[in-house]
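All protein chains of the complex are present and in place, except for one that has been dropped.
Here is chain A:
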Amino acid sequence: MEKTISYTEVIKGYILRCAGLMELDENTDIFESGIVNSLFIIQLMTFLERDFKIKITMEDLDISNFKSVKTIASFVTRKVSRVN
C-alpha cells in the first residue's frame, strides 16, 4: 500500500510538471480532458520504464492502464510486482 501511494505521487508529479498544472485529481482522464498531447503517451511510457525499471510491451497496450494517475499507479504496481 505504501508503495502504491509512493508511485501515485511520483506519477502525479511527473504529469503535473509536463502539463504545467498545479493540481490534478487522481481519477481525471488525462487524455479525454486534453491536458496532455498526443506525443505524451510515449513520453509517459518512457518515464515509467526508466523510473520504475519496468518494460512496457504490446500486452500492456490497454488505454485503461494509462487513463489517470490512479490507473497508471495501479498498472505500475502490477508490473513492478511481476519484475520482483
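Observations
Methods note: a residue touches a chain if its C-beta (ideal position, glycine included) is under 8 Å from a C-beta of that chain, and two chains touch if they have at least 3 such contacts; residues count from 1.
The rule we apply is simple: contacts and distances are computed from a predicted model.
Missing chain, UniProt protein name, picked from "Electron transfer flavoprotein large subunit", "NADH-quinone oxidoreductase subunit F", "Acyl-CoA dehydrogenase" or "TRAP transporter small permease protein": "Acyl-CoA dehydrogenase". Contact with the undisplayed chain is limited, among A:Met22, A:Leu39 or A:Val83, to A:Leu39. Looking at chain A, the residues touching the absent chain are 20, 37-47, 49-50, 57-58, 61-63.
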